[in-house]
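Here the complex is missing one protein chain, while the rest keep their positions.
Chains: A and B, in written order; residue numbering restarts at 1 for each.
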Amino acid sequence: MSSSYRNFRNSVSWLILFLEAVFIVLFYFLLSIRHTDDVLLINSYPAFQVVNHMVIFGFGFFLMFLKRYGFSSTGFNLLIIVLGVQCSVLIDSLILLQRQNEHHLERLIKAAMSMTAVVISTGAVLGKTNPVQLILMTVLELIVFHMSRWINITFLKVEHNISMMHVHLFGAYFGLAVSSRFSEPSPRSEKNASTPKSDLLSMLGTLFLWVFWPSFNSVLFESNSWRAICNTYFGLAVSAVTAFALSVLTTKDGKFRMTHIHSAVLAGGVAVGYAAHSIKYPWIAMILGLLASVITVLGSYCSQRCLNPPLKLHDTSGVHFTFGMPAVLGALAQVVLLIIENWTNLPSLGYLVMIQVGAFCLTISIALITGFIAGLILNLTVFKTIPVSKYFEDQFYWEFPHLAVGF
Amino acid sequence: MSSSYRNFRNSVSWLILFLEAVFIVLFYFLLSIRHTDDVLLINSYPAFQVVNHMVIFGFGFFLMFLKRYGFSSTGFNLLIIVLGVQCSVLIDSLILLQRQNEHHLERLIKAAMSMTAVVISTGAVLGKTNPVQLILMTVLELIVFHMSRWINITFLKVEHNISMMHVHLFGAYFGLAVSSRFSEPSPRSEKNASTPKSDLLSMLGTLFLWVFWPSFNSVLFESNSWRAICNTYFGLAVSAVTAFALSVLTTKDGKFRMTHIHSAVLAGGVAVGYAAHSIKYPWIAMILGLLASVITVLGSYCSQRCLNPPLKLHDTSGVHFTFGMPAVLGALAQVVLLIIENWTNLPSLGYLVMIQVGAFCLTISIALITGFIAGLILNLTVFKTIPVSKYFEDQFYWEFPHLAVGF
Partner (left out) sequence: MSSSYRNFRNSVSWLILFLEAVFIVLFYFLLSIRHTDDVLLINSYPAFQVVNHMVIFGFGFFLMFLKRYGFSSTGFNLLIIVLGVQCSVLIDSLILLQRQNEHHLERLIKAAMSMTAVVISTGAVLGKTNPVQLILMTVLELIVFHMSRWINITFLKVEHNISMMHVHLFGAYFGLAVSSRFSEPSPRSEKNASTPKSDLLSMLGTLFLWVFWPSFNSVLFESNSWRAICNTYFGLAVSAVTAFALSVLTTKDGKFRMTHIHSAVLAGGVAVGYAAHSIKYPWIAMILGLLASVITVLGSYCSQRCLNPPLKLHDTSGVHFTFGMPAVLGALAQVVLLIIENWTNLPSLGYLVMIQVGAFCLTISIALITGFIAGLILNLTVFKTIPVSKYFEDQFYWEFPHLAVGF
């Protein structure tokens, strides 16, 4: 065990306690719960529950596929979410001062949705970071994500709720850029693998995400939310079907591969996300879901062979092809749909397309650049990067009473 | 490994992709999401979520008790549900043309509820079918189930929502009839057993179903839905209590048996289903729950000894006594309650009873006959029935990376 990290451990808790103290002081100055009418609650409380369930459970268990990293996957996921939601509420209060009449629950919903970006990013560096690095990454990413949304809203006049839909895109590419700064694990590492039990628990998380995704895509859209739900459901359904079909075609033995199912099943929801509320016919959402699933399975096939080795990228839970590429497809599809709908009105079309493309390019560039910088910062020696041999290992962070008995 | 099936594998994916393409084309011609007011959504979205949760999670994990069939239980369950829901929405649009003003979400709810029948049927042949057979069975069963509902509604003037309550009855007897055409596994097969871990995951699914059952029974009843909820809850509670008591009495050692708990706990919900919205006093629902649980535990005791061996039936997850017999009891109870309520008005009583009994007999006969035919079709050599020695085995369909490392 690297003794340098061991001595470093107590600073973990002081860092956490210090951060929490800062948060409480800032809450004291920035937030007070004001009285508003309760009618609002009927709509916004279930929405909050849905997003909360998804990030806590869904992602907590989705990331649990590594055989020796179950405690950390679910435990650290909880830690960064509870820190991140507080941090996100504070950043929101600082930056978006113009929307002071917002209900507290709505802020919590947006904070929990922003956390999706962070959770996706952690998927790319899963098992390779220590808790201090994770916490730092969470805070950095949230600040940058809110800045990116603020630029989108203020300068490109993107709507509030649509700017939030960039969350998967931002999370995936930020995470990839960060992970490019971490050393690759040995390709023959036994620990970077799953067992049937861990795969089943990960399937539990995947199903959780799958079931709640229609709600996630509709949460921020007051009108047409039922359309977002139907479209997302059909998109998800077709991507699940396609995932099974393609998995058989791409594996050597003609068997299903659980990893394909885990990632491709969700791709449809990500791809439909951008346009869920405006797609008029379910068959469009279904074709999007099919394409997303194709991209994901083929992407996972290619990136492991052609893309990652030369770039020295190691993306533990495959966020690039699970969330990144489907989000790019979704953004593209949104532009195509915009062109088809508005082709009679060319001047306004040009403006609309420019904004969508601009917001997309801006978000992805900010994600890549700041992710790269964040990766550099996290690898400073002061943060005691864990050695490659200790990757994907719970015992480095958690007490195992049954082992203590065994010794 | 049977090489005939191995060569057959790629056709699995082409079949799936072909089906999906047909669905998308049919969706293009048959369905377009029209604008309706959003008020509807407030009631129907939670209802959709409940049914969706139940079929995806609840049944997915309920069927996970076999020790080497966890991946297939939950994976294939997802596959047939996403295919089946699309198929069901299409059949609904084709057959029930007269209700065109129905909201899309309501169609999805009904489609998901119809899937309960298919999922129950798959329980009877769990571990004995290959994916192609499962998909074919799904499509066949959905067509027949919708036909049976359509006959009930059109000729017997059964109400829409009540005709849906036949779903358990239909699913159980269709599944039984199908399974009668599959060879029995060796009674000494080690694979047809559970481990404590798989039993616990199955318990997770059972509890999921248990918790959502009151919602399931009340989803389609706009008025009196609270009554359906209370009655179902009390029915379920009493059947759970009785399950524990009878389990001790029927096992050799006086211990609890997990299988009894899994099935008898849900029996009350099935039995109360038919009359949930019309039972006036909770004690009636409680007595129904008690009887359902008695039938289930005694049924499981008898059918394993007396009924199944001569009939050469093998019902992997015991759907006959978990869903079939409690549904028969529920249909009977509904008739008895009808007689008690309307005994003063004999002519109308006769008519009402005739309709109920007619609908019941019709549904069960269609289920048995078409199930038998479906079983014959599925056993055609073209579908490469898997050999008995490969029953209940995940490795036949799924890649296991940890095993690949081990070799």
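Observations on the structure shown:
Here is the rule we use: a residue touches a chain if its C-beta (ideal position, glycine included) is under 8 Å from a C-beta of that chain, and two chains touch if they have at least 3 such contacts.
Quick caveat, the model's predicted, so the values are computed rather than measured.
The residue from B:23, B:48, B:210 or B:323 that touches the chain not shown here is B:210.
Residue-wise, the contact with the chain that is not shown comes from A:86, picked out of A:86, A:259, A:303 or A:334. Per the touch definition above, the residue from A:66, A:91, A:108 or A:137 contacting the chain not shown is A:108.
Contact with the undisplayed chain is limited, among B:13, B:148, B:194 or B:263, to B:194. Contacts to the hidden chain, counted on subunit B, fall at residues 42, 46, 67, 190, 193-197, 199-200, 203-204, 207-208, 210-211, 215, 223-227, 229-231, 233-234, 236-238, 240-242, 244-249, 251, 253-258, 261, 265, 280-283, 286-287, 290. Interface residues of subunit A with the unshown chain, by the touch rule above, are 6, 9-10, 12-14, 16-17, 19-20, 23-24, 27-28, 31-33, 36, 38, 40-41, 45-46, 48-49, 52-53, 56-57, 60-61, 64, 70-71, 74-75, 78-79, 82-83, 85-86, 103-105, 108, 131, 197, 201, 394, 397-402, 405.
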